[in-house]
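A single protein chain has been omitted from the complex, and every remaining protein chain is retained in its original position.
Residue numbering begins at 1 within each chain, and the chains themselves are lettered A, B and C in the order written.
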Amino acid sequence: MAPIEPARRVAVIGASGYGGLQSLRLLHDHPHLEVTFLGGERSAGKRWNAITPFLPLARDLVVRVPEPDAIAAEADLAVLSLPNGLASRLVPDLLARGVKVVDLSADYRYRSLSQWKSVYAAEAQEHPRHDDALCEEAVYGLVEWERDAIAGARLVAAPGCFPTASLLALMPFLSQGLIETSGIIIDAKTGTSGGGRAAKENLLLAEAGEAVAPYGVVGHRHTSEIEESASRAAGQPIRLQFTPHLMPMVRGLLATVYGRLRDPGLTAADCTTLLQAAYRQSPCVEVLPVGTYPSTKWVKQTNRALLSVQVDPRTSQLIVMCAIDNLVKGQAGQGVQCLNLLAGLPACTGLPLLPFYP
Amino acid sequence: MAPIEPARRVAVIGASGYGGLQSLRLLHDHPHLEVTFLGGERSAGKRWNAITPFLPLARDLVVRVPEPDAIAAEADLAVLSLPNGLASRLVPDLLARGVKVVDLSADYRYRSLSQWKSVYAAEAQEHPRHDDALCEEAVYGLVEWERDAIAGARLVAAPGCFPTASLLALMPFLSQGLIETSGIIIDAKTGTSGGGRAAKENLLLAEAGEAVAPYGVVGHRHTSEIEESASRAAGQPIRLQFTPHLMPMVRGLLATVYGRLRDPGLTAADCTTLLQAAYRQSPCVEVLPVGTYPSTKWVKQTNRALLSVQVDPRTSQLIVMCAIDNLVKGQAGQGVQCLNLLAGLPACTGLPLLPFYP
Amino acid sequence: MAPIEPARRVAVIGASGYGGLQSLRLLHDHPHLEVTFLGGERSAGKRWNAITPFLPLARDLVVRVPEPDAIAAEADLAVLSLPNGLASRLVPDLLARGVKVVDLSADYRYRSLSQWKSVYAAEAQEHPRHDDALCEEAVYGLVEWERDAIAGARLVAAPGCFPTASLLALMPFLSQGLIETSGIIIDAKTGTSGGGRAAKENLLLAEAGEAVAPYGVVGHRHTSEIEESASRAAGQPIRLQFTPHLMPMVRGLLATVYGRLRDPGLTAADCTTLLQAAYRQSPCVEVLPVGTYPSTKWVKQTNRALLSVQVDPRTSQLIVMCAIDNLVKGQAGQGVQCLNLLAGLPACTGLPLLPFYP
Partner (left out) sequence: MAPIEPARRVAVIGASGYGGLQSLRLLHDHPHLEVTFLGGERSAGKRWNAITPFLPLARDLVVRVPEPDAIAAEADLAVLSLPNGLASRLVPDLLARGVKVVDLSADYRYRSLSQWKSVYAAEAQEHPRHDDALCEEAVYGLVEWERDAIAGARLVAAPGCFPTASLLALMPFLSQGLIETSGIIIDAKTGTSGGGRAAKENLLLAEAGEAVAPYGVVGHRHTSEIEESASRAAGQPIRLQFTPHLMPMVRGLLATVYGRLRDPGLTAADCTTLLQAAYRQSPCVEVLPVGTYPSTKWVKQTNRALLSVQVDPRTSQLIVMCAIDNLVKGQAGQGVQCLNLLAGLPACTGLPLLPFYP
């Protein structure tokens, strides 16, 4: 095996959950990044292929305790897939050792640590934090809107799955002031893998199969994450409605976003053109023609976001739909995009964009 | 077998689709209504149990051509489960012969025939109609809001599945003027059985499985049906946003309804109390406590509608969720409720209200 | 409420798992049996309807610690839905107090306690048992084949879900010596609710959805349970192959049973006639015409078993297919059949036999 190029050795920390699994899977096919360290507490000392017969890796690493020195010795970049609150214990040590970090948790998604503490109160209780400066320094990894900042960062907070789909739909309209900033409604639908791999009764097939239900109505934690970016884009504080729903499927996420147009003369064709312009430089985002609506199946196991927009001239309502794979563009794939930028590569390098249909 | 009580002999016309199948299934367990005529063009002359091994009926009828005289000779009531446009060819003849009709199609859901013609243009082309008077006479069969009118009617138009869930959520707030009449958004999710039993590519398991997608965005035909009743309740014309989504499951329908409260001081508890009061006399509707959200699984194969309401004090947004089984409360079960009222029985007679969980 | 007839008061012990839930659900609609005691450790002291919003019972009982004296004071019959090994701690005390018991666990399915200890070794370790006499006394609750013995029993061991479907298919042929006793193969398929309601990673929708896999290949514990009854029916020891598979659905179980005909001249029609004769007195079992094969959908949420048989004249192979709902005929429904017999009622009293299709 040829030596790995400098700055392109990647540590994946926390590989047994879906975030870690997907990161490993995506990096396996990557032409320039290579996983050189596999960190996990529970499986430390075991070979990956022995414990994961369904995802054998060509480079079969031994899982190791995620100790900062060991990580820094073998990796230039790290992607952390850990429960909320835990990443903040590892990140300062990694940065201090020159390892750049993409964190898939919520720990660095807010500029203000105190806001994190109020939104993630239980985690804050369990993991006392004082890394205000890092929260301010961290870049929010919404690749299509923060490309340059990510490329120059040490620490990137990969967005949540719902914020990714919601913001890709909203940002073009908010940043240009085309919709009213009040009354925005995001009705989102996700497959159950969004709830993680830890066994929970409500995510059992017997419970979640043949069922659709809302959850976290008013006050879901992704609300504040969406609002933070949306407010910045709009240049004023935004309070919006976000309602997630659990779908009887493994993967896929659809956000149906409603906002009121300021200019009632704008048509669906106008808005489609505007979206196309906004994402012209973003090969992972595709805008569908007017009247074609995105199915989550069309993006399954890809890093693509599909957007479609419709306008009701009777009500001046704008409806923007965004479909992503919650585990790829909504999590690990966007993480790889961030790694790419940190490594000086084009954001989409090595990422699948075409689904296997059906 | 004891003779069937007068006025309680039922004809089911169009029994091979899901509407007819469910009607037969529900009536099979009914203590007072009895199916005495089974009408169908394609299967005429065959015994039901021979062609439907999965749903053998104790009273194994021969399927017959739905000829008005034959129907009138054997039935006092008829439930029609026919494609849109076709019911209108049969209804006048049945009424003329004294048979009261519950129509599961959209043919009589609008007071104005010309509106039907504009919304169902293709069907109007194929089935020329001039029964304006019947459109005006027909009662909209939303049982919980039209109980007395239905009981006194000759012709009842059973509501569509989406309008049923949407209106059960909206009516209490609209009729009391508690929400603004503009800006209402209904984001609805349905299982694929809502698309009927005729084979269509997009409803194949291989296509609709593991997929969530919007359809009919802006302009779905149920929009106007919902608006007709909502406007009447509000006492003013209402234009609202209705977006249906196809879910990867067999049955179940959830409407997530968003509206802006006129009085920002109203709490979720207040709104829950209001809903409970509105449906106190309606055993098929149940209001969940604040913070408990309905799953479609909780109403599967029942005629129950589950409501829950939440309020976001930051935005004054009201969120009302309504889960039903699209084939029961959303179609055949509501049809049986109407038959019950026509037969002088309590609306919920003989209808299942408790799910088999899971 | 009228007083409950003597001998028809039922205690349900362990109501939070699927076995208990289904028992409660089925008994809710029962015309003659009434749940008078609800036993559970974790929820003791709480009202059922408060903790189970999706299955509110008309008679809203307080969950109580399953203490034998308390149970005996309020119930004549008890159905136990407890983890393997736990029932054996409660059963002797209940019998001593005159309460007849239907046990849904495996504790009394073997005549020999030592066999139970070898098959359920882990449970035997945790729950030391010495109730050999009760094991010998207990009647195996396969209703269609043990009707009289059940009716006269104090203690009934309800069969497992796989044995129920497998034995309903095999017994008619084995008891008449029509198939060879070696080489029998049972290839079984079950929905994930068969794995219970306790959260396990492999039963998550994200894991079990869109997946089919065998498990417990060679040596699954139901093998010995099936063999015990099969051997008795054949009058000689039988060793057969049983392979269960996990299906991506909530409920339903199909056993595809292969055996070699002794008389190569027997046709599928002959075998169908034989099955019909065997189950003539069994309203819960229905034999389909030759060439019609049972779908688990056709029995969902019913206590019906659907059988179909085919013969390959080229190979003399007999193929018997049996579809049941794993939670009803495969568990709680068969339990209610046993309760019915203990209470002097026809076995099928109060049980649903017709599915809601689809």
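Definition applied: a residue touches a chain if its C-beta (ideal position, glycine included) is under 8 Å from a C-beta of that chain, and two chains touch if they have at least 3 such contacts.
Computed from a prediction, not measured in an experiment: that's the story for all the values here.
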Among A:P68, A:G177, A:G216 or A:P358, residue touching the chain not depicted: A:P358
In chain C, positions touching the absent partner: 182-183, 185, 187, 189, 191, 206-207, 209-215, 217-219, 239-241, 243, 245, 247-252, 254, 256, 258, 260, 293-297, 300, 310-312, 314-315, 317, 319, 321, 323, 358
Chain not shown, touching residues in chain B: 18, 191-193, 195, 197-201, 203-210, 248-251
Chain A, residues in touch with the chain not shown (by the definition above): 18, 21-22, 25, 28-29, 53-56, 193, 209-210, 250-251, 286, 288-289, 292, 295, 297-298, 301, 328, 354-358
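Assume only the chains that are shown with their structure count from here on.
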Centre-to-centre distance between chain C and chain B (centres being mean Cα positions), rounded to whole Å: 37
Centre distance in Å when chain A and chain C are each reduced to the mean of their C-alpha atoms: 45
Centre distance in Å when chain A and chain B are each reduced to the mean of their C-alpha atoms: 40
Shared interface positions of chain C, touching two or more other chains: 18, 193, 209-210, 250-251
